[in-house]
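Step one of this worksheet: look at the structure below.
A single protein chain has been omitted from the complex, and every remaining protein chain is retained in its original position.
Letters are used for the chains, namely A and B, taken in the order the chains are written, and counting of residues starts over at 1 for each.
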Amino acid sequence: MTNTYLRGMVVKIAVLGLALALAVYAAFPLADAHAWGWLAVLVVVTGLIFAIYLSPRPVPAKYLVPGVLFLLAFQVIPVLYTVATAFTNYGDGHRGTKQDAITAIQSSSVRQVPGAAEYALSVALDDGGLKFLLLSPDGKAYAGDAQGLHELGAGAVTVTAGRIAAADGYQLLDLGQATQRNDEVLAFTVPTPDGAIRATGLTRAYTGQATRFYDAGCDCVTDRGTGAQWFADERTGEFVGRGGTDGEHLAQGWKVGVGLRNFARVVTDGRIAGPFLQTLVWNLAFAVGSVLATFALGLACALALHADRLRGRGIYRVLLVLPYAMPSFAMLLVWRDLFNQDFGLINRVTGLHVDWFGSPWTARLAVILVQLWLGYPYMFLVATGALQAIPREMAEAAAIDGATAGQRLRRVTLPLLLVALTPLLISSFAFNFNNFNAIYLTTDGAPFPAGNSSIGATDLLITYTYRVAFGGSGAQFGFAAALSVYIFAIVAVISVIGFRRSRKQEEVYA
Amino acid sequence: MSARTIAWVRHTGWRHSVGVLAVAFSLFPIVFVVSAALNPLGSLSSTGLIPDSAGLGNFAGLFRETDFAHWYLNSVLIAGIAAAAGVFLSILAAYAFSRMRFRGRRAGLVSLLLIQMFPQFLSVVTIYLIFAGLGDYYPALGLDSPWGLMLLYLGGALGVNTWLMKGFLDTVPKELDESAVIDGASHAQIFFRVTLPLVAPILAVTALLGFITTINEVLLANVFLRSDGAKTLAVGLYGLVAEKRNANFGMFCAGSLLTAIPTVVVFQVLQRYIVSGLTAGAVKG
Partner (left out) sequence: MRIPLRAVGVFALAALTLTACGSSKTPESTSTQPAATLTIWADDQRSAALKPFAEAFGKANHVEVQVQAVSKDLQTNYVTAAQSGKGPDIVVGAHDWIGNLVQNGTIDPIQLSDSQKSAFADVAVKAVTFNGQLYGVPYAIENLALIRNTDLAPTAPATIEDLVAAGKALKDSGKVSNILSLQVGQNGDAYHIYPLFSSAGGYLFGTKPNGDYDPADLGVGKPASVEAFKKIAALGEKGAGALTRSVNSDNSIPTFTGGKTPFLISGPWAVADIKKAGLKYDITPIPPFAGGKPAQPFVGVQAFYVASKGKSKALANEFITNYLTKPDLQVALYQANPRPPALTAAMDQVKGSDPDIEKWLTAGKGGAVLPAIPAMAAVWDPFGKAESAIVGGADVPATLSGASKTITDAISK
């Protein structure tokens, strides 16, 4: 016993030491970047790990911490953050901050001054820093900086291939060197009477001027040319025009909080609230149907192949699970083509001429059939594992008591299997409830009733959400998040009810 | 029919017929894929179950025209490590959920399930931002790195698999642990020496499932991996057919078949293990 005790201790020290080493390693970049908040998180987490694993008692946390840490960092936090966006207008046109929008508006309004000269540009350095060496179309050479242009004597520069290749007192930069000063080059402007010379690329410069600018005083954007003004509206996150541009808003908006508006829209928008119930019913049917069908077939196969002296059992098993080994997205695409009315292999092989995805019920049957094919090997595998985990003595004892094979299955094997597999059935239900790919890659919701393009006969809530959120005018993450919260709530209620049932079973058999 | 034949049908024959039917169902679309992979002019609609002509051109094309070998290696490594680590994290948690009673246990179990249910296409943006930030501090864990992707996959380790394992642990009699406690073993020893061998079959099954899920994952990997050499099979293959499905269909099918190979190998390896786990369990039981 002392031997194993020692070994256990060594392992423990090694693992904790490794954790500490990792934490220390992780701390350096954070300290370098002065990310004190994150550093504090790191210290707390490391401290917590030590506190838990140095405790002599068999606390559950010892088993839960590793997984939960990952779960928190990469699942819980993203989900919470996403749910938080449900209270904003986050989406295309409203992705960034107001400052981002202002920058975008100003920089996209820079126009060439009509008739102004273009220059061949060479980026150079002198004692004072970055300079633009410019060659005008009429062959004059200039050096430009924030003070303006000044002409260089013809003798002081060497021109090759239409650009200044060397100049006295300047060190010319090649593209690579100039790119390392990217931000400097971009911000560099040489003022001239009709605007400012800016670089476009690294070998050409033009005279340009921003035609729109933001004024913090009026919190508005003004167009230099037309005088039109757009005022910030913090409720919608847009610059809205007044006067001549009444009602129009600038394309570039920013993210603002919208309170419960997204949630209210789900309920009040007839296009969304109307078909919700019908879709929910089909969604439940799809999930239940997929789980039951896959479970029934998987279990049947597992039972059939659960015999010690069955020849070729290994081969059956491998071939049977092949659907699971194939990349599922690929096979969904293949199945879609198999169901094609005129070209699909199913109609060709069976001699039928069924328009599978053309009518609601055949389409629903088809998608469940595809799910059956994709999912039953999984059920087969788990059922096989479960069957093997059932102590043989139990079945044998029952056999000695004179129970028939059917009775043994019903009274001994199935109940034990269900204890092991109920959680799996629930989780499989949950997976299928939100099985996006199963619909998106096959029917994409088809068939759609004529005149209604937003919800089809095979749509699940999640494919429907996807279409409502991304199908219209660009991505509306905020709104989609609100929709998901509703769906999430529905699934949660269903799962909790299902879980209550499993608790009863757990207490009976555990 | 002789009595012996009838007995054979009752005991073994029906098993074979179920097996053959199930295999036929399983193989039907796969035969189509094989046929398309072998068909040098393979296209979706022109392919039948038996190819008009056969050749390995599509397989050669995969290695010649794409970074297939890299994708393959990346996928096997990422899926292998993520599956193994995931199973370990998962069984630890499942053990706690099955054997210990603590506050928040049920809530914890339900939450595990619920978190998995949030639509991932929505959190992709957030995940992207998180890893963009992580990459600023630790380039090796940021975007376009297989390690970051692996971390992300481990975030999903607790979840469906935990449920599955907890269910199995519930079927393993508690008396076994308790007798070990009396022998003076520490709880960690019980876990590693007594419990783990007993649940070896389900460890094998979940490892396989984890491997398959990871190797098939497109959504997150597509957002994560940019450089050709860093891609996984799923992302690479998707790229083959994303735009020009007809032209690359043969290559795509060939790639899909090759993708199935590591899974089948893992399955074969674990299948033996499932059996040995079973006998080990029987001895202890």
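To be clear about the criterion, a residue touches a chain if its C-beta (ideal position, glycine included) is under 8 Å from a C-beta of that chain, and two chains touch if they have at least 3 such contacts.
Every value quoted in this text rests on a predicted model; they were computed, and no experiment measured them.
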Per the touch definition above, residue among A:Val65, A:Val79 or A:Ala101 touching the missing chain: A:Ala101
Which of A:Ser136, A:Gln341 or A:Asn437 contacts the chain that the document leaves out: A:Gln341
Of A:Phe74, A:Tyr142 or A:Tyr206, the one touching the omitted chain in the full complex: A:Tyr206
Option from A:Gly253, A:Pro423 or A:Gly478 whose C-beta touches the chain left out: A:Gly253
Hidden partner interface residues of subunit B, rising order: 41, 43-46, 124-125, 128-129, 132, 135, 143, 186, 188, 218, 222-223, 226-228, 235-236, 238-240, 242-247
Touch list for subunit A against the chain that is not drawn: 5, 8-9, 12-14, 16-18, 20-21, 24-25, 28-29, 54, 56, 92-93, 95-96, 100-101, 103-105, 107-112, 118, 174-180, 182, 185-186, 199-204, 206, 208, 251-253, 271, 337, 340-343, 355, 357-358, 443-454, 467, 471-475
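Methods note: only the chains that are shown with their structure count from here on.
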Distance between chain centroids, defined by C-alpha means - subunit A, subunit B (Å): 21
Partner subunit A, residues of subunit B touching it in the complex: 11-12, 14-16, 18-19, 22-23, 25-27, 29-30, 32-33, 44-45, 48-49, 88-90, 92-93, 95-96, 100, 102, 105-106, 108-110, 112-119, 121-123, 125-127, 130, 136-138, 151-152, 154-160, 162-164, 166-168, 170-172, 174, 184, 186-189, 191, 198-199, 201-202, 204-205, 208-209, 212, 215-216, 218, 233-234, 237-238, 241, 245, 252-253, 256-257, 259-260, 263-264, 267-268, 271, 274-275, 277-278, 281-282, 285
Subunit B-touching residues of subunit A, taken from the complex the two chains share: 1, 4-5, 8, 26, 29-30, 33, 35, 38, 58, 60, 62-64, 66-68, 70-71, 73-79, 81-82, 297, 300-301, 304-305, 307, 309-310, 312, 314, 316-331, 333-335, 337-338, 340, 343, 345, 348-349, 373, 377-378, 381-382, 384-386, 388-393, 416, 419-424, 426-428, 430-431, 433-434, 436, 462, 465-466, 477, 480-481, 484, 487-488, 491-492, 495-496, 499, 503, 506, 509-510
